[in-house]
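Have a look at this one before I ask anything.
Complex shown without one protein chain; remaining protein chains in place.
And then chain A:
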Amino acid sequence: MSKIKCQCGHENPFGTVLCEKCGRPQTEEAKKSKLVDMRYEGSARRSQTYKRSFVDKIWNFFSSVKVGISIIIAVLATSAIGTIFPQKLFVPATTDSDIFAYYEKHYGFAGTLYYKLGFYDMYNSWWFIILIGMLGTSIIIASVDRFFPLYKSLKKQRTKRHRSFLKKQRIYAEGTVAESNNSLAKAEERLKELRYNVKTEEGALLAEKGRFSRWGPYVNHTGLIIFLFAVLLRSLPGFYVDEQVWLREGETRALPGAPGYYLKNNDFIIETYSKEEDSTFGQAIDRVGTIVKNYQSDVTLYKDAEGGLPGQSDQMEFVKDFSIVVNKPLNFDGFNVYQMDFRLDELKSMTFQLTEKETDKSFGEFTVDLLNPERLYQLNEGAIVELKEFYPDYGGIEDGEPVTKSPIPNNPAFIFKMVTPSKPKGEMSFVAIRQTLETKVNDYKVNFVSAETRDITGLVVRKDRTLYILLLGGIIFMIGVAQGSYWNHRRIWIQKGEGNELVLAGHTNKNWFGLKKELDKVKLYADLPQYEDRHDTEFDKEGKKGDKS
């Protein structure tokens, strides 16, 4: 493509709207318009220049801000739809049919529709992921399309601009002053006091400040891209561990997802606020009932001993004691262990005694550990109780056999064989909570004395290698967005015309109010012609609405 040569002699890339150097309009449209469009300095952007090939078309599609905004709105709308009913994640069901049944039962027809349309797992749906991908693509292409040309033209801009460029600025003034050289010098002085970078060139002055704010959008877009990249990384194996572990009090287990590490639960604690200790909150406690103050797991962390065989529990090395509370996870080697859940009072062991029915004579007590029950229990006078069968979570009788629903001792049941001096062959007895069954009438019985319980803590093990990348993206985004929002790029051009005539123009990317305030100060000090804001006149006319598009 050929270059465009401006009247000033500068060669501009094809597609340039305003000469990079002097600012003369280069296209018919720009020549005709009343105010010049200062976005991207009228530089040649790829998307506005090449429109032929397939790649051009894709590029142009994604570089369009209109398309970008449409994608933003689409993400916004889909996200909102995802909050109408709880997402699959928050539904207490695991299988597809149960999940469907849940939506149907709780939300009726709307729930069925929500499920059928796939909205119940909105944020993992392919269309949502494609939308996010499109958003990322749009951010990258739109930024590249604009940044480089903008950077070049701001770097190449000349102090002296062509009159036609100045005339088409929103803030413009021309007029004769008493002594133009004097005014120019004073303006320069005052502008420097206002912290402008002032450049001069044969009767022309360019005062500029805050140019770096123009890079703000590109910096914050970079931050967003880094953030999205980190989110993408999380789907790769090894970057991300998320496991749950239930630990009983006193129990030690290998930590899932963290090979070589073991955690022991020493104690699980729940504290609630009491009216005595926390008297300021008395009213609230009265209204609500109990308010939990603390969930805490006191744990000990171990790891495989150096040189020892992995998994050998007698070769574990003590690492540290720690109290995990909500908001204070246990940290080690890039892993975090969080307090997430608990179950109170799981049965730990049950104590029974063997008695003779008729005389109530006791042969002593024995305790069954419900997780690792022993088989034989030696009692007084040579009596022995043998645990023949154990059903930790007794769920009734199926096909003539007692069954257990799970290995967790929620509802333990036992079949005991009682061997006593008078019945050396033994008697069988089925013992469950609040019931005893005998096949024949026995002389002896095992009866329940007491039970011991313990709490279980629910912990989550996490490792996320992408966190620092996410954080970096966040920080860069914040820097960029602050840079672009809290500073603005202001430019003031003042040039001498014929005799004592002065021409003045001003531009800012935002906050025109601030620019005008500064210009007023300069004008007062340096005796400059009164400027006009061409935007005002079209805004505030009686009966006309403040919108131009």
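Going forward, a residue touches a chain if its C-beta (ideal position, glycine included) is under 8 Å from a C-beta of that chain, and two chains touch if they have at least 3 such contacts; residues count from 1.
Just so it is clear, contacts and distances are computed from a predicted model.
K.L.:
What does the UniProt entry say the missing chain is called, choosing from "Ferredoxin", "sn-glycerol-3-phosphate ABC transporter ATP-binding protein UgpC", "Transcriptional regulator" or "C-type cytochrome biogenesis protein CcsB"?
P.N.:
"C-type cytochrome biogenesis protein CcsB"
K.L.:
Using the touch definition from the top, which of A:A254, A:L371 or A:V460 touches the missing chain?
P.N.:
A:V460
K.L.:
Of A:I58, A:L76, A:L376 or A:L524, which one is in contact with the hidden chain?
P.N.:
A:L76
K.L.:
Of the residues A:T252, A:N336, A:S362 or A:N442, which one touches the chain left out of the display?
P.N.:
A:N336
K.L.:
For chain A, which residues touch the unseen chain?
P.N.:
Against the left-out chain, chain A lists 39, 65-66, 68-69, 72-73, 75-76, 79-80, 82-83, 86-87, 89-90, 106-107, 123, 242, 273, 278, 280-281, 283-285, 287-288, 291-295, 325-329, 336, 338, 340, 460, 462, 467, 470, 474, 477-478, 481-482, 485-486, 510-513, 535-536, 539-540, 545-549.
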